[in-house]
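Before we start, here is the structure in question, set down as structure tokens.
Note that this complex is displayed minus one protein chain, with the remaining chains in position.
First chain written, first letter: the chains are A and B, and each begins at residue 1.
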Amino acid sequence: MKSHTKYLTFNTPQRRQLVRITDEAQACCRAAAIEEGMLLVSAMHITAGVFVNDDEPGLHADLEEWVQRLAPGPAADDSRPGPDYRHHHSGEDNGDAHLKNLLIGHQVIVPITKGKLDLGPWQQIFYYEFDGRRPKRLVLKAMGE
Amino acid sequence: MKSHTKYLTFNTPQRRQLVRITDEAQACCRAAAIEEGMLLVSAMHITAGVFVNDDEPGLHADLEEWVQRLAPGPAADDSRPGPDYRHHHSGEDNGDAHLKNLLIGHQVIVPITKGKLDLGPWQQIFYYEFDGRRPKRLVLKAMGE
Partner (left out) sequence: MKSHTKYLTFNTPQRRQLVRITDEAQACCRAAAIEEGMLLVSAMHITAGVFVNDDEPGLHADLEEWVQRLAPGPAADDSRPGPDYRHHHSGEDNGDAHLKNLLIGHQVIVPITKGKLDLGPWQQIFYYEFDGRRPKRLVLKAMGE
């Protein structure tokens, strides 16, 4: 069995922002030199998400509206404040980001087949920052043979 | 380490439809001849979900109502149109299906123990088509020893 581990760090200028990371995941898969296995892509913070979906700007705008409807928070660029949460009594202002993390999920597993990420034609991997403007880490871990 | 990969293709007559795939997953586990490991069950499209839950028709009707409430779209049989999404400006009509995919999730990992899927008594694996009436693929990948 082989394994390979790589960490990425994000520091987005906006509170909330999408970052496409398919290429970084593919590079980790190549570096692992694994023919058959799995790649775990997992945020190491509790206020960020990882998901697989389409790289289409209209959809990303829909998604932003949707996460705000289901787990309301400040505007992505902080131009409007969000509702208060009990979590804010601990001195934080990111209660919404914790709920968005649970809504979207913080990890995906991508199968590796014949040495490549076995993704469908439109499947792209995204990191969804929900509370940026500071360094946040993500772990890529490949396992297989 | 052993691995085994299998693809399933769905072409549901309705836009939105549930398909139980526990037997297909169990067959893949047997074909892999793995005693201890994991089976990844992952949709290869961004408008379909995979989940583990109960095989009970009342629950499935509740689930249909729930995904429509949280991510509104056309009726399952297309008898009523859904709301407009920005994603539709790209020529698509399935914005709701992308959000439902993120709500339900597109993959599960099933542990394999003593050569069998290690599921609880009521755990069944389902493919949830959110934009059917065309061929859609899913990958089953088992890994272990």
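Throughout what follows, a residue touches a chain if its C-beta (ideal position, glycine included) is under 8 Å from a C-beta of that chain, and two chains touch if they have at least 3 such contacts.
Everything quoted here is computed from the prediction, not taken from an experiment.
When you scan A:V19, A:L40, A:A61 or A:A75 for touch with the missing chain, the hit is A:L40.
Annotation for chain B: contacts to the undisplayed chain at residues 1, 36-38, 51-54, 56, 58-59, 61-63, 66, 70, 103-105, 108-109, 111, 113, 118-123, 143-145.
Those residues of chain A that touch the chain absent from the view are 1, 3, 5, 38, 40, 42-46, 70-71, 85-90, 95, 98-99, 101-103, 105-107, 109, 137, 139, 141, 143.
Simple rule for what comes next: only the chains that are shown with their structure count from here on.
Each chain gets a centre from the mean of its Cα atoms; for chain A and chain B, those two points are 21 Å apart.
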